[in-house]
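What follows is a short report on a single structure.
All protein chains of the complex are present and in place, except for one that has been dropped.
Letters are used for the chains, namely A and B, taken in the order the chains are written, and counting of residues starts over at 1 for each.
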Amino acid sequence: MMERTVRMEMPIFYALLLFMIIATIIAVETKNLLSSVICIGAIGFGASLMFLFLRAPDIAITQIVVEVLGLVILIRATISRDRTFITGDREFFGVVVSVVVVLVIFLAGIKVLETLPPFGTAVFAETAGAASQTYVREGLEKTGAANLVASVILDYRAYDTLGEATVLFTSIIGATVILRRKSRKLLEEPDI
Amino acid sequence: MKGMTIIVKTISSWVKVLIFLFGIYIVLFGHLTPGGGFAGGVILASSYVLLMLAYGREFAEENLSLPVASKLDSVGALLFAAVALCGLCCGAAGFFFNFIQQRWFAGQDRAFDLVSAGTIPLSNIAIGLKVGASLFLIILVLSMFRPDTSTNEKE
Partner (left out) sequence: MPYALCFLLFIIGLYCAVVKKNMVKIVIGIMVMEYSVNLFLVMLGFRTGGTAPIIGRDDIVTGGTLTELFINSSVDPLPQALVLTAIVISLGSLALMISICIRTYEKYGTFDITRIRRLKG
C-alpha cells in the first residue's frame, strides 16, 4: 500500500513543477499584462496543490486564499490602466550581461544542490539533536495542541509570529501612506 | 464602483455568510485541524472582499468602516501581545510561556478537546483578527485610491 503511494507521488511532483515552470515562462514572456497576472494565479494554485502533496495542509489552505486576495490586488493594479503594453527591451549589452550572471548563479546553485541529501529525506529532522525532533516528540505533551504546526508557530516559535504581525502592520502603514489622497494638502498645512 | 448584476449580488449574499462561518471554524479549530489564525484570518477578510466586489465599496464600508477595521487590527495585535505578557507574569519561563497548559492542565489528558492547548486558541483568535482586519484594510485602501487630478493639472 505504502509502496504504491510512494511510486505514485513522484510523477505528480514532476508534473506540478513542470506546470508551474511553464506558467512562469508564459507569465514572464507574454506582452499582455493581464494575462501575465492570471498566469501568476496559475503558479499560485499549482504551488497550493504541491503543498498539499508535500503533506502540508496548513500551508495549502493559506496559499490558496492568499492567492485569491493577491490576484484581486494585482488585477486592481493592471485593469483600466490603458498603457500596459510595453514593447521593446532594454539595451542589448545590459540584457546579455544580466543573462550571463543569472546563468552563472544557476550553474553554481545546481552544484550546491547536488551536495544535499536526496529528495524525500527530511534534512532537518534527520540531523542528530535537531529541534524538529523535539517538536514532534514533545509537542503534544508540552503544548496540548494536536496540530504540530500550530504548536510551533504559537508556542515554540511565537517570536516569529510576533515579528510577522509587526511586518504586516508596517506594510499596511506604508501602503496607506503611499496611497492617501490628500498628501499634498496635508503637507502644506502647518502642524497643529 | 456601483456593484455587479443582481445574479452576483444574490449569490454573494448567500455565500458570504458561509465563507464567514468557515473562517470562524478555521480559526477556532486551528489547534486541532489544519488551519489556524493565518488561514482563518485571510478567509474572514476574503468574505468582506467578496462583499466589496459584488456590492461596491460603499456597501462594504457601511458594514465595516475604515476606522473600525483599523481598531480591530490594533486590538488583535494588542491581544496577542497581552497573551504573551500574561506568560511573563504568570510563569517563571518568560515571554510566550504557555501558562494555562503548563500550570493548570499539566498531566491531564485533554488532547483533541476544543478547550485544550492553553494559550494557543487565544493566540489563534488574536492572529485571525489581526490578519483579517489588515488584509481587508489593504484592499479597502487600494480600492479607495482615485487618480489625483490636482497634480496632473499642476504639471
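Everything below uses one rule, namely that contacts are C-beta pairs under 8 Å (C-beta built on N, C-alpha and C of every residue); 3 or more make two chains touch, one makes a residue touch a chain.
As the structure is a computational prediction, the values presented were derived from the model and not from experiment.
Trainee: Provide the residue numbers of chain A that touch the chain removed from this figure.
Mentor: 2, 5-6, 13-14, 17-18, 20-21, 24-25, 27-28, 33, 36-37, 40, 43-44, 47, 50-51, 54-59, 62-63, 66, 69-70, 73-74, 76-78, 81, 83-84, 86, 89-90, 95, 98-99, 101-102, 105-106, 109-110, 113, 116, 119-125, 131-133, 135-137, 139-141, 146-149, 151-153, 157, 160-161, 163-164, 167-168, 171-172, 174-175, 178-179
Trainee: Which residue numbers on chain B touch the omitted chain?
Mentor: Touching the chain left out of view, chain B contributes residues 33-34, 36, 38, 42, 109, 111-112, 131, 134-135, 138, 141-142, 145, 147-148, 151.
In this section, only the chains that are shown with their structure count from here on.
Trainee: Mind checking the centre-to-centre distance between chain A and chain B? Centres are C-alpha means, answer in whole Å.
Mentor: 21
Trainee: Spell out the residues on chain A that touch chain B in their complex, using ranges where they run on.
Mentor: Chain A reaches chain B through residues 57-58, 60-62, 65-66, 68-69, 72-73, 76-77, 140, 142-147, 149-151, 153-155, 158-159, 161-162, 165, 168-169, 171-172, 175-176, 179, 181, 184.
Trainee: Quick one: which bits of chain B touch chain A in the complex? Just the residue numbers, please.
Mentor: 26, 30-39, 42-43, 45-46, 49, 53, 73, 76-77, 80-81, 84, 95-96, 98, 101-102, 105, 110-112, 116-120, 123-124, 127, 130-131, 134-135, 137-139, 141-146, 148, 150-151
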